[in-house]
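Please find one structure pasted underneath; my questions will follow.
Note that one protein chain is taken out, while the other chains of the complex remain in position.
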Amino acid sequence: MNAQVKTFSTEGDYKIADISLADWGRKEIDIAEHEMPGLMSIRRKHAADAPLRGVRVTGSLHMTIQTAVLIETLKDIGADVRWASCNIFSTQDHAAAAIAATGTPVFAWKGETLEEYWDCTLDALSFPDGQGGFLGPQLVVDDGGDVTLLIHKGHELEQGDESWVNSASGSHEEQVIKNLLKRVARERPGYWTKVVADWKGVSEETTTGVHRLYQLADAGKLLVPAINVNDSVTKSKFDNLYGCRESLADGLKRALDVMLAGKVAVVCGYGDVGKGSAASLRAYGARVIVTEIDPICALQAAMEGYEVKTVEDTLGEADIYVTTTGNKDIIRVEHMTAMKDQAIVCNIGHFDNEIQVDALKALPGVEIVNIKPQVDKFVLPNGNAMFLLAEGRLVNLGCATGHPSFVMSNSFSNQTLAQIDLWAKKDEYDRKVYILPKKLDEEVARLHLEKIGVKLTKLTKEQADYIGVPVEGPFKPEHYRY
Amino acid sequence: MNAQVKTFSTEGDYKIADISLADWGRKEIDIAEHEMPGLMSIRRKHAADAPLRGVRVTGSLHMTIQTAVLIETLKDIGADVRWASCNIFSTQDHAAAAIAATGTPVFAWKGETLEEYWDCTLDALSFPDGQGGFLGPQLVVDDGGDVTLLIHKGHELEQGDESWVNSASGSHEEQVIKNLLKRVARERPGYWTKVVADWKGVSEETTTGVHRLYQLADAGKLLVPAINVNDSVTKSKFDNLYGCRESLADGLKRALDVMLAGKVAVVCGYGDVGKGSAASLRAYGARVIVTEIDPICALQAAMEGYEVKTVEDTLGEADIYVTTTGNKDIIRVEHMTAMKDQAIVCNIGHFDNEIQVDALKALPGVEIVNIKPQVDKFVLPNGNAMFLLAEGRLVNLGCATGHPSFVMSNSFSNQTLAQIDLWAKKDEYDRKVYILPKKLDEEVARLHLEKIGVKLTKLTKEQADYIGVPVEGPFKPEHYRY
Amino acid sequence: MNAQVKTFSTEGDYKIADISLADWGRKEIDIAEHEMPGLMSIRRKHAADAPLRGVRVTGSLHMTIQTAVLIETLKDIGADVRWASCNIFSTQDHAAAAIAATGTPVFAWKGETLEEYWDCTLDALSFPDGQGGFLGPQLVVDDGGDVTLLIHKGHELEQGDESWVNSASGSHEEQVIKNLLKRVARERPGYWTKVVADWKGVSEETTTGVHRLYQLADAGKLLVPAINVNDSVTKSKFDNLYGCRESLADGLKRALDVMLAGKVAVVCGYGDVGKGSAASLRAYGARVIVTEIDPICALQAAMEGYEVKTVEDTLGEADIYVTTTGNKDIIRVEHMTAMKDQAIVCNIGHFDNEIQVDALKALPGVEIVNIKPQVDKFVLPNGNAMFLLAEGRLVNLGCATGHPSFVMSNSFSNQTLAQIDLWAKKDEYDRKVYILPKKLDEEVARLHLEKIGVKLTKLTKEQADYIGVPVEGPFKPEHYRY
Partner (left out) sequence: MNAQVKTFSTEGDYKIADISLADWGRKEIDIAEHEMPGLMSIRRKHAADAPLRGVRVTGSLHMTIQTAVLIETLKDIGADVRWASCNIFSTQDHAAAAIAATGTPVFAWKGETLEEYWDCTLDALSFPDGQGGFLGPQLVVDDGGDVTLLIHKGHELEQGDESWVNSASGSHEEQVIKNLLKRVARERPGYWTKVVADWKGVSEETTTGVHRLYQLADAGKLLVPAINVNDSVTKSKFDNLYGCRESLADGLKRALDVMLAGKVAVVCGYGDVGKGSAASLRAYGARVIVTEIDPICALQAAMEGYEVKTVEDTLGEADIYVTTTGNKDIIRVEHMTAMKDQAIVCNIGHFDNEIQVDALKALPGVEIVNIKPQVDKFVLPNGNAMFLLAEGRLVNLGCATGHPSFVMSNSFSNQTLAQIDLWAKKDEYDRKVYILPKKLDEEVARLHLEKIGVKLTKLTKEQADYIGVPVEGPFKPEHYRY
């Protein structure tokens, strides 16, 4: 393990890379606070009433500077927080150090193994009960659904269903999870049942994680109320779109310093992440080709002047491939072996299985040369080189620092409001997936306007009546698409 | 009346400007058919089964070349059609002539008075019953809701509620409608009751018209099932956005040949119409300022680099004002009298009351110089000039020819599918507002891809299962925003 | 002849379409004056000293509203002006009427035949001497070099060289010119010699016309000093670039109302005109392909993300072709017969020979359907349709109204300053091609800044010394490219 560990000690409780980075992390947190007016405003508003006073909150979300501001916001409004990252490469070690230095338990460093990663997730779930045992969280902040998965699978096992943990695994990671659950079963019998008893809700912010929640809810298996933060407008149309517009190129640049102008770039998927990615690459002077399965998104891409065709039709022509889909097997081995020499392949969608990394590594005759952390050159059997960034994981977080603070302030304000809402309505909500009311969505936007000098127009009463909305909003019907 | 009239004769039944324009209109309809693959595909698919066979359909929708292709599509699938425009300036006279020449009743010319306009609407509603009387439509294609309004108000009157027709009118147009209803009451007693008895549904395609439908439905006053075509993705995110991106500048150019580069343009409202308008103006090199009431839309504008402030704060700085809101009193008299000399003011939102035209005309000391049709120079009391386009009505339709065919093919394919759906389900649907199923929305997009060379990627079964959608779609949850 | 003629009468001296359009033209001239601050400023500055007092000036330049402001500027500073258009389709008839109505001789209407066109050019050259004969101009404002060509060829003939007028003609237009020269030789013996004796200079504003002047000068055949207005920065980098960025789409829209989003457009040539054209089409959502011969310009196009390939490689893929080259045979018959059905072909470069129009018309099996003025549908032998705009002449002037006033104010300010300069230095200048000094170029820009609210920064003396320029400019070395 490449980390510094102080587990469950009185001096702190963390697994991080280097506590000496705390000062630097703190300086950057200070800067970020000025860029995150939504979170800071929530802190000010709720400092006194502390709506999460004493609530145990586990977070599983990229341990970055921005997340540090989120963590400290949750703490400022009363929560007892433990944190892990949700990605083995996304931690900013100085951010983790700064949080650890304040005494908040954090378990995350850049470059974890999968075993370490899931151990950290368990650490974040394990609140010492003061008697040598562990309590679980009352609320969960999730990104991608790993904590939710772990609890659900652990609970399922304790309910007597051993089929999954004993089934064959489709990936190494799946086996790691199963092994962990078996170990917990041995070491902490009945633990997950106790966790679920206390658990009151989860807020989730990714398309993929939300999709899993709806699947659980539809199957009647969801164990707690959930809030779909991803589909707040101020999340999906901001973080996914404007965040990626800034962070994709950042990842590419820090990884390879490559000239984007004149290159042919293929963006797989034209959802919000794809839209932001394509816009960014075009702005740099790349010629962007889009691939899509959905005719509506495909037509949108065409209306913006992008060529829309299949990955197969771009092989030999394109220099850069970016997956943005949330689906799997988008860039396959047969694609990668047919690409132009020096092609660059990366993922800004969700899991690393958007690219068939394992299969490529296993291909006979492939040679892998590590250029620097998160940048690997694959020399293919035909002699061509291909660069894979962040091992197929999120390129913006693996090769750069993720989305910038301002846009994350929107996402994390939604997360925070969702946590407050889940706790306040813990006795009302069903085991369903909720969306934050539009009024709150508009409020999140409003909190970010002043920082960038926006001056809103105010409806007169007569105008508001004419279009049938309250003067103070909400202004749009639920189905409005922005 | 500046029109040629052949009313209820065996040779035809129309009020149009000039039947000799029919050949030209037909040539342009031929061109448009190649740009409207969605409509042409529906024609081919339903030519044989004719799902609207014999159904009386009244249309109230800008009588343009594109609408001519819609009308002939409805006829090809069996309908008995009568048509009026929904705007006094939007008719393309050669389009109307070409339709009239085929024997389809049409009542529309460019430059109607308000009295003529509403008479035309009534004409479009009046299907001769062969015995000197009139039947109403079984289906209505509406744009802005004027036909729906007229039937509802007529029906209300015949139900004995005379309060509205006898109330004071807020505008000249309101009085025209009341006068018409009183006349119909005299000339065709019980007419509206008979119309309502046969009426099976309405499809509506504007934000404003749809809003009225929801209000009627919420109040329990909606008389028929309605389909909200506006909120099909392939309508609101295409026609409103990409249509305006093309037609706003077209209107400005044909009106005034003005250089847009270097100008300061204020776009009031940043919904889909505003987004398209702002994008277009910026692309020409104008510096665009956005005004907004909704913090989410305002933040979107800011994320695209637009300055967001109030109309008041732009006076003296801006050269061009475009309203896109669907609300009223956006550009007020006190704004117009404080604008920079030579300012240009126009509306691409909905009604002409977005700009206080009447109040400006009534202002003492204002002189109006007509430059050419739809272009007026107002010499203000302070000596400055201001140009008003299309008298405050839709500038793209008044000063140019509206949206181009390809994007209208999307909107009108939705309209046609909605008409088919309303008729097919006339015995199932309640008096509510429906939205077309996503499957049909995706189908409309799909029909337009081949024309522009888009090649879709196809999900494997495994991929489809992974994200939990059918291989053939629909691909997105209902709340997805595109 | 489709024109109203009052030749050499006391009431006026013109050949125009319709004098009753004068009022409308005047209203638009008034509007244009507010958009042409450069010209208006020159008027104010030189109204008193009238540097062209009594100087006979012939103009051959598109007779538009903007040109009307140029003409009246020349008159205000003293000149005796006669004018013809330089393109058979580019005249705005209301502009010509307004000028005619003031008593300034003008010979231009939209839709001249080539014979009429060259007769008009001769008319513009023929200043009555008060004794039944004609004097020539002392200065010429040229656009494309037709007046310069006519005088040079006439003079050559009178010098005894009959080889050209008796040679076989490569085009119909060439023969028209020869016929005209033979007629003048009969009717006005010695006329060109007399014209040349009085002629003091020409200013020319097109790339092509300037190229001809350099060729004449290099061959030692240039008869007068010439000023290359085209290569003023405020001309070539403004009119060519920003003008076309606005007027190309305008021409396409007025011609065919075509949706540009989603279309594939080929821009032949990536000089300033091509750069403006490509930018405009892309902004509308078209996918633009560029063709180039020059590797530098090709690399520029690639750096902006355009695909660069040959016309041949786009056939069957592209919807729109725009020539911008100043060269000939860019779009050839073999191209046009292999295009996608419904392709649109137009030219915004220079002469109509960029497209092989004559050869296409002569192709067996081609059918031509006129849709409306300047829009023809060619039904090709393979059954596909192709739309040709403005018969291959400048699409922005033939199908729309040319560049907007503001950008033309830059070009025409250069023209006016060139005329003043030519006259002032008529005794100094050699028979060479001159460029306006950078100081004047900067002055032209400066005259246009206030109108659009630009506020310049002023160098301190210390800063100016540091970079070695005067505080007031000029600021750049001659080779600077902007």
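Think of it as A, B and C in the order they're written, each chain with its own count starting at 1.
As a convention for this text, a residue touches a chain if its C-beta (ideal position, glycine included) is under 8 Å from a C-beta of that chain, and two chains touch if they have at least 3 such contacts.
What you see is a predicted model; the values in this text were computed from it and never measured.
**Q** Which listed residue, A:Glu115, A:Glu317 or A:Asp358, touches the chain dropped from view?
**A** A:Glu317
**Q** So which of B:Gly111, B:Gly285, B:Pro437 or B:Pro477 would be touching the chain we can't see?
**A** B:Gly285
**Q** May I ask which residue of C:Ile19, C:Val196, C:Met303 or C:Val379 touches the chain that does not appear here?
**A** C:Met303
**Q** Just to verify: which one of C:Ala48, C:Ala168 or C:Ile467 makes contact with the chain not shown?
**A** If we include the chain that is not displayed, C:Ile467 is the one touching it.
**Q** Identify the residues of chain A touching the omitted chain, counting contacts across the whole complex.
**A** 24, 27-28, 31, 34-35, 65, 242, 245-246, 249-250, 253-254, 256-264, 279-280, 283-285, 317, 341-342, 369, 371-372, 377, 385, 387, 400-401, 403-407, 452-453
**Q** Kindly note down the residues of chain B that lie in touch with the hidden chain.
**A** 261-262, 282, 285-288, 299, 302-307
**Q** Identify the residues of chain C touching the omitted chain, counting contacts across the whole complex.
**A** Counting over the whole complex, chain C touches the hidden chain at residues 211, 214-215, 231, 233-234, 236-238, 242, 272, 291-303, 307-311, 313, 326-329, 410, 435, 441-443, 445-446, 448-449, 452-460, 462-463, 466-468, 473, 475-479, 481-482.
Here is the rule we go by: only the chains that are shown with their structure count from here on.
**Q** From the C-alpha centres, identify the chain that is farthest from chain C.
**A** A
**Q** Compute per-chain Cα centres, compare each with the mean of all protein Cα atoms, and return the closest chain.
**A** Minimum centroid-to-centroid distance belongs to B.
**Q** When the C-alpha atoms of chain B and chain C are each averaged to a single point, how far apart are the two points in Å?
**A** Inter-chain centre distance comes to 40 Å.
**Q** So the centre of each chain is just the mean of its C-alpha atoms; given that, what is the distance between chain A and chain C in Å?
**A** Whole-Å distance between the two chain centres: 58.
**Q** Could you say which residues in chain C touch two or more other chains, in rising order?
**A** Answer for chain C, listing residues that touch two or more other chains: 261-262, 285.
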